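In this view, the complex is presented without one of its protein chains, the others remaining in place.
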Amino acid sequence: MADIELSNVKKSYGATDVIHGIDWHIADGEFVVIVGPSGCGKSTLLRMIAGLERITQGDIAIGGQVVNKLEPADRDIAMVFQNYALYPHMTVYKNMAYSLKIRGVGKQEIDRRVKQVAEILEIGDYLRRAPRQLSGGQRQRVAMGRAIVREPSVFLFDEPLSNLDAKLRVQMRLEIKRLQERLGITSVYVTHDQVEAMTLGHRLMVLNNGHVEQLGTPIDLYENPATQFVAGFIGSPSMNFLDATMGERGQSVNFAADASLGLSGDYSDHEGKTVTVGLRPEHLEIADPSQPHTSLNVQVVEHLGADTLVHGAFSQDALELTVRLKGVQSFSRNEVIPLSISPQNVHLFDKTTGQRL
Amino acid sequence: MLKRVHFGPSALPYLLVAPQIIITLIFFIWPASQALYQSLLIQDAFGLSTEFVWFENFKELFTDEHYFGAFKRTIIFSFSVAALSMGFALTLAAMADRVIKGATTYRTLLIWPYAVAPVLAGALWVFMLDPTLGIFTYMLGSFGYEWNHKLNGNEAMLLVIFASAWKQVAYNFLFFLAGMQAIPKSLIEAAAIDGAGPVRRFITIVFPLISPTTFFLLVLNVVYAFFETFGIVHTVTQGGPAKATEILVYKVFNDGFIGLDLGGSAAQSVILMLIVIVLTVVQFRYVERKVEYT
Partner (left out) sequence: MIENRPIITFLSHLFLIFGILIIAFPIWITFVAATHDAVRMVQIPLPLLPGDQFFENLKETLTRGMKGASAPPVGFMLLNSLIMAMMIAVGKIAISLLSAFAIVYFRFPFRMAFFWMIFITLMLPVEVRILPTFEVVANLGMLNSYWGLSIPLIASATATFMFRQVFLTIPDELLEAARIDGAGPLRFFRDILIPLSRTNIAALFVILFIYGWNQYLWPLLITTDQSMYTVVMGIKQMLDAAEQSPDWHLIMMTSLLAMLPPVLVVVLMQSLFVKGLTETEK
């Protein structure tokens, strides 16, 4: 059991900075997720915590002890790799027992721990098999078993589910969450998949180009994205972004002569400026035609069963807009439907900096 | 080249490379540089005095018609061996690639001569063509041909070519077959649908597609004929009669160990090293190209 403290952690390869100074405290027992597009530096950051990459500047402390110079083996961590990294020539049992054996744990104790973990993960029947005889999901379990058996104070996950098919991924996601809640071990999880990040993490770090875009709980990120990047990254389908001009006294945004949205809150400082408006597809709803509304010209309709996605053109400038409606709904091409959105669900971002207004 | 992740600095890597580096230094680098140095010296017959003569030994070699003859012989010898063994192996491989049943059995029956030492290959052929007792000699005699490679230089050359090529067929066969089996079946099927018969398919599809293998084997066969056939020449003809089979490798040995012309022999070694280096570079260029295209 341990907390993790990152203080001004930087990484550069020669003159290229890949991590630009990160401060973060991860509490004991917390499950945090680092999420971002590929190449954002999330894996590098995780590997620095693991001790597989050197830290260019700053400190990493685990359980209060600075570990910058410690070998991975001495950091009391365990890691689950994307491709599992199981030793192909060892049985499942030996894979799980290897680190304990190196540590000089007694044979009986090894046996007890391996069997106990195997039971938790329901891999008891495969202990004598070689990794190549297992399916992807089973290998994934063995990789986790290998990590758990060491009883580390920190778990590190490097995109552990990305090699699984969609159905298995959902199932394993749930299992990882249950397991972490049951064991209560501090966990850092890296993924590029925002759904995984939202469902698993107590807290999320959204990383972009080596900079922290936002830190917060999943709901925080969803409801109050700090930047346009976060707003676009979190949520599926992604948020609609439209350019608009801030109206009189900052009480509305105008898209074209025929379309505008009312705002809640005071934006009078921005009057007359061009801003980026963010609208989540699921927040747009069909309006009562007698109330104030805007209109959408339907182009393509996608039926998901539980929801219907409507892609259409909006305002005179034919801005593209995606709407997510509950249930099965039918529209024909070029049908015009009335839309509205509640003012507190309208997100506004600075057009140049992308910061939330 | 190097792993993305690697172990930190310590004395360990030096200890790990030490055995190979020490052996390389003592038995490769040092002797090779000695050969270079000696090639610039002339020693008198009793080994009492040596004189540094720059490139005198090389000049002498290039004006020596014996050396020129050995060079020409080596080239004729090498390409004959390569052509004979590769041609035979290619035909066999094409047949083995055609038949589905028994391809592996044929492979087993054809590859074992690879394991026969060149000297032994030489011994077998010398026995079969022994001027008085040999079975082939007897057969040729019944057709009215008197075989005696101990007197006839051309026959001696033929004998070493046969012995050398015989042993190399296995190797060539193996690589040709592997090359042919690596060609996607769909290509052959497409050609068949386009109306090409077996022979035409071989000439227009299979042979062009295995041309990298062919080139690679050509280089290796030349290397083999240049250097590894020493044992064959030494047992079968000792370079005779009248130097008719004295190839370059044999001449280095003969001039150095028998003739005790250290400088001349060293100069020949240096030239051979240069030839090896050129052939190796050619071979590596091939490997690189192959890596690029696959």
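Couple of notes before you dig in:
A and B label the chains in the order they appear, each numbered from 1.
In this text, contacts are C-beta pairs under 8 Å (C-beta built on N, C-alpha and C of every residue); 3 or more make two chains touch, one makes a residue touch a chain.
Not measured: the values here are computed from a predicted model.
Put simply, the hidden chain is in touch with A, B once you look at the whole complex. The chain not shown here is touched by just one of B:Leu40, B:Leu61, B:Val81 or B:Leu110, and that residue is B:Leu110. Check B:Phe28, B:Phe55, B:Phe68 or B:Tyr145 against the missing chain and you find that the one touching it is B:Phe28.
Among B:Lys59, B:Lys72 or B:Arg98, only B:Arg98 touches the chain that is left out of the view. Of the residues in chain A, those that touch the hidden partner chain are 50-52, 71-74, 77-79, 81-90, 98-99, 102-103, 146, 150. As for the chain not pictured, it touches chain B at residues 2-7, 9-10, 12-14, 16-17, 19-21, 23-32, 34-35, 38, 88, 91-92, 95-96, 98-100, 102, 106-121, 123-128, 130, 132-135, 138, 166, 169-171, 174-175, 178, 188-189, 192, 198, 216, 220, 227-228, 230-231, 234-235, 249, 252-253, 256-257, 262, 265-266, 269, 272-273, 276-277, 280, 287, 290.
In the analysis below, only the chains that are shown with their structure count from here on.
Chain centres here are Cα averages; for chain A and chain B they lie 61 Å apart.
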